[in-house]
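All protein chains but one are shown in place.
For reference, chains read A, B and C in written order, and residue numbers begin at 1 within each chain.
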Amino acid sequence: MASSSAAEGVSMDDDYETLIATTDVELLKRAWRNEKAAPEILRYESKLVSRVNKVIQLMEEIVEEKSSGGTDPLSVSLYQMDLDRTLFLLRSYLRIRIQKIEKYVFHIQKTEELRNRLSKYEKDFAKMCENDLEQHLDESVLSKLPKDYKSVLRQSSMSEEDDMVPEPQLDAFVLCRSKEYLTGIQLEDGPVDDRSKLFEMEPGVLHFICYKSIKALVESGKIDLL
Amino acid sequence: MAKYYDIDDIIVEEETVSVIFQKAASGVGIDPSSSIFIETGSKVELPFWLAHELQLRQAVSVNVPPCFNQKTRQELHADSAGVDLRSRCPFFYEFGCKIAPIVGDRTIGFLLLSAFKSRYKEILTKAHSVAFAAGSKFWTILTKEEIYLYETAQSAMASFKKWRMGGPRFQIASVLGRKRKSKE
Amino acid sequence: MYGSKASQLVKEFASGEKGQLTTYNNDLIREVVAECTQHHLDFQSLIRKMQEEGLDIQTAKNADHYGALIHHLAVVRNKRCLMAYMYNRAEIIRNLLWKIGHMLPQEIKVKLCSTEEEHFKNHSKALKNYMLKVEVDLTVVTSPSSSPISFPSPSPASTHAPDMVPPKDPYIKVRVIDDIGEGILLSDDKSANFALHSMHLLKRTDAEQFIAQGKMEELKG
């Protein structure tokens, strides 16, 4: 969190924070930030989200009891504020994912590995989204074109591959930070022969890096996106 | 391709280039000077999207477009920040990236990089000072890509200042357009 | 020149302010589609001519072959422009759901063609379907008095209009800047009379949708 050297006073520096068990809210905040910063859709945090859902349900009941049970209104509104903060994170996390599905629905639906990153309900949504869009494009344009040009995935029957499908820009630059010392990050695609191509990252220092170079490290949780 | 639906990419490919037909083509009305038969060797102005595909199949050879000719290069070399690139080609860099491989001129890539590098500093210093008026001469000579870069910096600075001023936390959904301004 | 009408369509879309819709240009679309049909007819007649001359259309590279190729490329270009026009408009239409909710204002409806309106409705259904399952409301909910979306509300959270902006103190001061009408039910069952220019201390969650629709503004500081 704070810059690498511990600035005394208010903010806890990194070491303290990683010591205490990171709460589910911290994990959700991390998932939210990663999802917001990554160009492509990441793996759905199903266990985390179901835990958060349970604790939200529980807290709502507590707030319900407190507000009707005559507890002082101050603590009720504080509990409500805490609840609203967690709800915001959850909604924002789910919303960003849905918007990414909307944006790259054809790409996701035709790539097995990407589809498997979705939650069950996201998969249903992706299916409906794909059908709706296909139907709309078909009725408005494709059905009116000559016979060899009616596909929504291929420009014409002469195309060798699906050359109409928008994909996320994996070579976009993202801001990231690692929690531990990382070496051997391969920056350039192509053979990793000379050492100069490999890159090290000190913990807690911010870097602007091409997303595809650190994609795996984000997925494995070693690197956080900001 | 990943950029199939990218509006700017489509517009860039509308740029015209002059080509020389290496093969004859019949039954097409694209050369105003000849009826519907184009002989080998005839020089025709084609949009990039057509010239590119024909060049890939060796049906035409493509000449270096004027916006990358010697004159522009000298001007850029002399005072790159002052050159009006937008009038030469609104998507100077994008178009350069597309044309370089098909005219077989390796120096275009280098020209793009050096032009971008030297104009980049100018954009940077002007962009982050929010006070800079958009209508000035400097603004009119920028290419679309440079303007994107410029606008990114400007909007980031503006939204920070708005937050610092503590402006109202919601904006009216921009899609509704300007509601009657009711500032008392 | 081939493809110029099609690129005019794309430029017309690009001329609109970012995120704003221009009126659906049905005539220009019909003209571009007609061009595709004509190109395809020319393509087929050139291919037939080659077949009549006993040439193998796969390998023979004569003038007719290149003529046919040019017509094919013209159709591909026109298709790309038509699709980009529809696709990018569809993206803006879907984003409306996030910005102003499931009700399509008249001033936008008039700019859409019928399949676009249909697409908006289908997409709204798909989103509501998803939100019902996860029991979390992600879009700006239209107020109960107009077309309510049926929500089972096992938990009070799902009846809240969700935050698009991080939460602050739940109560905010607002002023009414456009006519809202009488007896709007608020989440804490108190109904309020929102006369023009009147000021209220409202729950943020109740005020947000009116602010997004430009009917209220928040008073700051």
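Keep this in mind: contacts are C-beta pairs under 8 Å (C-beta built on N, C-alpha and C of every residue); 3 or more make two chains touch, one makes a residue touch a chain.
Note that contacts and distances are computed from a predicted model.
UniProt records the chain missing from this view under the protein name "DNA replication complex GINS protein PSF2", selected from "EKC/KEOPS complex subunit CGI121", "DNA replication complex GINS protein PSF2", "Ribosomal RNA-processing protein 43" or "Mediator of RNA polymerase II transcription subunit 8". Looking at B:V12, B:V28, B:L85 or B:I102, the residue that reaches the missing chain in the full complex is B:V12. Within the full complex, the residue among A:A31, A:I56 or A:V152 touching the omitted chain is A:I56. With the whole complex as reference, residues 165-167, 169 of subunit C touch the missing chain. The chain not shown here touches subunit B at positions 3, 6-9, 12, 91, 93-94, 96-97, 100-101, 106, 108-110, 112-113, 116-117, 120-121, 124-125, 127-128, 144-145, 148-149, 152-153, 155-157, 159-160, 162-164, 166, 169.
Although one chain is not displayed, its contacts with subunit A can still be listed: residues 1-5, 7-12, 23-25, 29, 33, 36-39, 52, 55-56, 59, 74-75, 77-79, 81-83, 85-86, 88, 96, 99, 103, 166, 168-169, 171-175, 187-188, 196-197, 199, 205-210, 213, 226.
Just so it is clear, only the chains that are shown with their structure count from here on.
Look at where the CA atoms of subunit B average out and do the same for subunit C: the two points lie 27 Å apart. With centres taken as mean Cα positions, subunit C sits 24 Å from subunit A. Centre-to-centre spacing of subunit A and subunit B amounts to 32 Å, using the average Cα coordinate of each chain. Contacts with at least two other chains are made by residues 80, 83, 87 of subunit C. The set of subunit B residues touching two or more other chains comprises 4-6.
The touching residues of subunit B, when paired with subunit A in their complex, are 1-6.
On the subunit C side of its complex with subunit A, the touching residues are 29, 33, 36-37, 39-40, 72, 75-76, 79-80, 82-83, 86-87, 90-91, 94, 98, 113, 115-116, 118-119, 122-123, 125-127, 129-130, 133-138, 155-157, 160, 162-163, 166-167, 169-170.
Within the complex formed with subunit C, the subunit B residues making contact are 4-8, 10-11, 14, 23-28, 30, 36-37, 46-47, 49-50, 53-54, 57, 59, 166-170, 172-177, 179-180, 182.
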